[in-house]
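With one protein chain held back, the other chains of the complex are shown just where they sit.
== chain A ==
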Amino acid sequence: MEKMARVTTALGGNTITGRTMFCHLDAPANAISVCRDAAQVVVAGRNIFKIYSIDEDQFVEKLNLRVGRKPSLNFSCADVVWHQMDENLLATAATNGVVVTWNLGKPSRNKQDQLFTEHKRTVNKVCFHPTEVYMLLSGSQDGYMKCFDLRKKDSVSTFSGQSESVRDVQFSIRDYFTFAATFENGNVQLWDIRRPDRYERMFTAHNGPVFCCDWHLEDRGWLATGGRDKMVKVWDMNTNRAKEIYCVQTIASVARVKWRPECKHHIATCSMMVDHNIYVWDVRRPFIPSAMFEEHKDVTTGIVWRHLHDPYFLLSGSKDSTLYQHIFKDASQPIDRANPEGLCYSLFGDLAFAAKESLISSDSNRKPYIGDRRHPIFFKRKLDPTEQFEYISSSSALSVFETDLESGSMDWFVRTAKQYALAGRPLAELCDHNAKVAKELDRDQVAQTWTMLRIIYSSPGTVPSANLNHSLGKGSTSLPLMNSFNLKDIPPGIGNESRLERSKGESRSENILMDSSSTLINNDENEETEGSDVPADYLLGDVEGDEDELYMMDHENPHAEEQEYILPQEAFPLRHEIVDNPSALDHLQEKADSPHVSGNEAETVSLTPVESFSLISISHSLYENRLPTDFFNPIVRDMLLFYAEQGDVQMAVSVLIVLGDRIRKEIDEQTQEHWYTSYIDLLQRFQLWNISNEVIKLSTCRAINCLNQASTTLHINCSNCKRPMSNKGWICDRCRQCASMCAVCHHVVKGLFVWCQGCSHGGHLQHIMKWLETSSHCPAGCGHLCEYT
């Protein structure tokens, strides 16, 4: 051991040199420890216990302490520690609960010195006192910590962790009597070595076991702990109550922590599972490690800084049976690979952008985007003089761009959604209407698209009818299939209006229903005789909008043979489309059997706004008779995809609905469904429930169609006994009374039923509305202050 005397302290003149190097061990290492001269390292594991000397460019095996023929369990080390005062003194903790001390100064081959067999279970940690030569502390799985005086045969004192397994014990560097112990239940205890009966302080540090702790080398109040909850926490123990001052979140449970010498805020960690790397963190920057060593192929089990005052050399042992010396020059720095620019949107559309200062300043002549104000906030990090590798520019700038409230608003979306007509009228009319809506909102391209769609689709193949229209000279070229309302019987204004209402999808309330239903019924009655257009339309393979409308009317038709098609989806009669799907063959056949002859389109009355036709009439005649509609399908499809790409899914869905079958086959189901769901989602965010429901109804995807059939159950209370109604129907099974009586007119409510959640009373929508206009109390007289919003 003469060589050992050669090296005194590294700082005493000869600085440590070396390179990143490794050597193969024969077996996995469990722990490593260095001699205080930084020239030798001891590696211990289940099947290994060796001392290596650290040369300039290699490790050299110096001594194998596992001697003797018969392998004893005492050699199966869980931990090893080299005394920092005495170069000849080592201690190991064995898995069978034995603490062994070794004296390298012994002349014989077997250097084993003393054997303490006091622990019943595995000893997880041994620790020498930093200044006292003969004092050794051990922490075991059985929940006890024992303090040994190496001059005595037995332990001096025993500290009970109250049956929780001890994972780590560490003497405080500065405080002579204090040591910290960490436990499997997440607690950390501070003990005074003189008081074995009770801990001085205890606090819960982690959720789950705390595997390790380390006192700060300079700042004596700081204790770092690492646990299974993947966190490294730094505690300030100076205050009365342990205060968490830093917290680093790692990606795997933390097996070891070691403060980096000479760097106040740096700490090295390695993990217990999954992750094989060693990280050095700056605790003030807990999101990205400041350095990373990636050499190991398996879990790192022991890390130790080579010298107490040298921050550049790190030794590590691993389960992959290697011993490494890492030097900081070769460390990989994740910060290099990290993108130094950050971009984030706030809830209200503000945009924050952080980048390196240099980038920002060079760009400063560039205009800020939409922002009307710009707040650059600069913060500079103070450079730590001890940090050798801090060559990354550490100053960055944060700019916040506030959104112009107007420009970011989705007003156009809401208005468009409300005003678009999607069904219920002939295609051309829908297109015209939508074009107009778009135009009003200054969305010229969209308007143009609608107009073009009208041209493309509205009168293909309908030569005779188109001609008819032309010959009529009414200018309504695009309306060859205008439906079969006999508007003679009703004032055209009303019909028009009611239809508009419907297409807007805004007002479905019952009073409007009632207003318009009378006119509709008129229509329906005429339907029987006037339905002659429909078969013609269908045979021509044309506008379904018409048919839809007709079917809708059919459903309201009180004729017996058609009753069976009425699906009572809701409690009150629907006046809008129940079957949007033209694939309801029964209807079609029935219609086709109708004895009426086609060809009386001349009778149709144009409802189109007159100003929109002139644009089209010329182009209309250009392609007529020459190109089939399908010719344009690919273009239209591309157009839809384009709009969807652009983020205007509204347009894509609207066109899809309006064109219906013409374009549907061109676009695959999934895309369609995707569009529908996006649009519906958007509508719902803007609280346009009616419209979103309309879209759901009009969609042809089955997955979408069933959306509004989910969670249609309403749970209500009985208005008499105030208990929840359990069974189906309207009779409360507790008080045997009908629960759905209108509180105003005392009749059973059929149709829209409004119900106060506070007092369980309710009634007809109109009645309640009317009542609450004049009174704020519940009409049932229960005294509840009902509110109608």
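As a convention for this text, contacts are C-beta pairs under 8 Å (C-beta built on N, C-alpha and C of every residue); 3 or more make two chains touch, one makes a residue touch a chain; residues count from 1.
Everything below uses one rule, namely that contacts and distances are computed from a predicted model.
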| item | value |
| --- | --- |
| Among "Small ribosomal subunit protein uS7m", "COMM domain-containing protein 1", "Vacuolar protein sorting-associated protein 16 homolog" or "Ras-related GTP-binding protein", the UniProt name of the subunit that does not appear here | "Ras-related GTP-binding protein" |
| Absent-chain contact - pick from A:Ile51, A:Ala78 or A:Leu765 | A:Ala78 |
| Residue among A:Arg121, A:His309 or A:Arg664 that touches the chain left out of view | A:Arg121 |
| Touch criterion as defined above, residue of A:Met237, A:Val257 or A:Met272 at the omitted chain | A:Met272 |
| Selected from A:Thr117, A:Thr158 or A:Asn207 as touching the chain missing from the view | A:Asn207 |
| Sites on chain A contacted by the missing partner chain, in the whole complex | 46-47, 73, 76, 78, 95-97, 120-122, 124, 141-142, 162-164, 167, 184-186, 198, 203-209, 211, 228-229, 253, 255, 272-273 |
